[in-house]
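The other protein chains are all here in position, but one chain of the complex has been omitted.
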Amino acid sequence: MSLLKVVGLDKSYHSNFRVLTDINFEVDTGEFVSIIGPSGAGKSTLLRCINRMVEVNEGKILFGDLDVGNLSKKALRKLRTNIGMIFQHYNLVPRLTVIENVLHGRFGYKTTLQGILGKFTEKEKEHAFFLLEKLGISDHAYKRCDQLSGGQQQRVGIARALIQEPKLVLCDEPIASLDPNSSKVIMDHLKAITSELNITCLVNLHQVDVAINYSDRIIGLNQGEIVFDGPSQMLTEGRINSIYGTETRQFITV
Amino acid sequence: MEVANIRRKRDGRITIKAGSKAEALMVSTLMILAVLTMIGFLLFDYSGLELKKAISETGNNLKTMFLEPALTHFSWGEAIYQVGITVGLAFLATVLGAVISIFLALFAATNLSNEWVSKVIRIFVAVIRAVPTVLWVLIFAIAAGLGSEAAIIGMLFHSIAYLVKAYSEVFEEVDEGTLEALRATGSNWWHIVMHGVIPSTLTYLMSWTFLRFEINFSVAVAMGAAAGAGGIGFELFMASGFYFDLREVGMITYAILVVAIILEIISTRLKNRYFPSQ
Partner (left out) sequence: MNDIMIRKRKWQFTIFLIIMIAATYASSIITDFNALHGITTFPAALYWIFSNMLISQETLTRLPSILDKLLETIFMSIAATTTAAVISMFLGLMGSTTTRVNRAFSSLARFTASISRNIPVVAWALILLLSFGQNSLTGYLALFVGSIGFLTRVFIETIDEASQSSVEALRATGATYFQIVNKAVIPQCLPLLISWILFMIETNIRSATLVGILTGTGIGYTFDLYYKSMNYNVVALVTFSIVITVIIIELLSNYIRKVIL
């Protein structure tokens, strides 16, 4: 059975403007899927529908056997603990230490009071350090996040998502604000860790070459509709053009 | 697995805080303020206060004021005229303050002036700011003879202090390259200011001036009430302190509220347009 199933998804922010139209796809456990498409195609909205950061208008999203659109507040919290999220701008709390930011990923498992008091078990803290070590930034653990480079901050973001022990990780343009070197480091880490822990990974990207290099499967989105869905090697020049439109093609690869 | 870099507390648990000076200072600032507040409440002079009665009375007063406002001691025309006086006081203090501040700010801006002149002006401004406006007005009222001149001069002091700070910061933001280019053409200081600095900062200067006008309106109300400077503030003082006419107090408060909200809406628009990051 598939881990994630999206059926007939429609989303519009204003009544006259549709962001997503009739989206259907399934993702299996352990898959590494990239979603590509021009900016404004609805990639970010699609990811945010999956953990219901935005509400869906039409259609169904099934995570395991849970209907995401029909969850109570409490159940939604529980669902979100199973789905990690990584952002383009890292979305860390800049004034707090790296280790504090990583531990923020455990809030979903705690009562409000435990969270407010900042009670974390030794096991959780050790796990946080283990992840930081794995991502190669454990020597920055006690630094404030705003003292770190972009690539390092994104690794903190990854650690925060992983400490949730998620089944699925949603990555919204994880390398769009990074230089090529840091981008490679981040993508390598994402790929290695998710395959090692058998975590499903859904990544929004706008670099086609990166998508082809790293993912098992690619979904192409244009103006809110799926125009391509298949293994990376099937993504030919002609299909790329159909996703982006021919004239913008040259901007994409550079 | 044991990882390097872990810091532990004495009892062996892992620390997650960095323990910086800033953090410690923030916590102690808040603690000290909390303690001072409690001491304050203990020290207050509560003579003649019956809290329960006072609260219910305030509730009744507010109800009378805001639900049954009326003018009894003067007419609508008079009321508008008095609001006009208050706006006029605020306007004069702002405009005169702006003219004087532009010059002072040019000498206070570090990129246009020399270090010493700039420092002297900044200290001068800081001292002016330390004296509350109402004291300036009252002092000038006896020194210059009562009248709107005293109120405006008094209000000028704080307007200048505020605007010099704002203007000089705006001037300091001017691109050094622009100034250099003008210098290279052989322009003298006044040319640079008139053709380079002022035109490129004009919109910011005007926005700051308007923000000060908004502040000056409520200052003018206060000066009318506390320093006899006339205008709607004085009427407010008379209605509450002399006639004990709550309905009139309500009406006057509404009048002030309307002007203040209009000014606030305009200044918020200006702010969003010209200082989106602030």
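Odds and ends about this structure:
Each chain gets a letter, A and B, in the order it is written, and its residues are counted from 1.
The rule is short, and it goes like this: contacts are C-beta pairs under 8 Å (C-beta built on N, C-alpha and C of every residue); 3 or more make two chains touch, one makes a residue touch a chain.
Only a predicted model underlies this, so the values are computations on that prediction, with no experimental measurement involved.
Summary of contacts with the chain left out: across A:23, A:41, A:56 or A:92, the touching residue is A:92.
Among the residues B:121, B:222 or B:270, only B:222 touches the chain that is left out of the figure. Taking the complete complex into account, B:153 is the one of B:153, B:174, B:211 or B:270 that touches the chain left out. Remark: the residues of chain B touching the chain excluded from display are 21-22, 25-26, 29-30, 33-34, 36-37, 39-41, 43-49, 53-55, 57-58, 61-62, 65, 81, 84-85, 87-89, 91-92, 95, 126-127, 129-135, 138-140, 142-145, 147-149, 152-153, 218, 221-222, 225-226, 230-231, 233, 236-237, 240-241, 244, 246, 249, 252-253, 256-257, 260-261, 264. Mapped onto chain A, the interface with the missing chain covers residues 51, 53, 76-81, 83-85, 87, 89-96, 100, 104-110, 112, 115-116, 118, 157, 160-161, 164, 170.
The rule is short, and it goes like this: only the chains that are shown with their structure count from here on.
In terms of their C-alpha centroids, the spacing between chain A and chain B amounts to 46 Å. Interface residues of chain B facing chain A in the complex, by the touch rule stated above, are 1, 3-7, 13-18, 20. Only residues 97, 99-100, 103, 118, 120, 122, 125-126, 129-130, 132-133, 138-139, 141-144 of chain A touch chain B when the two sit together in their complex.
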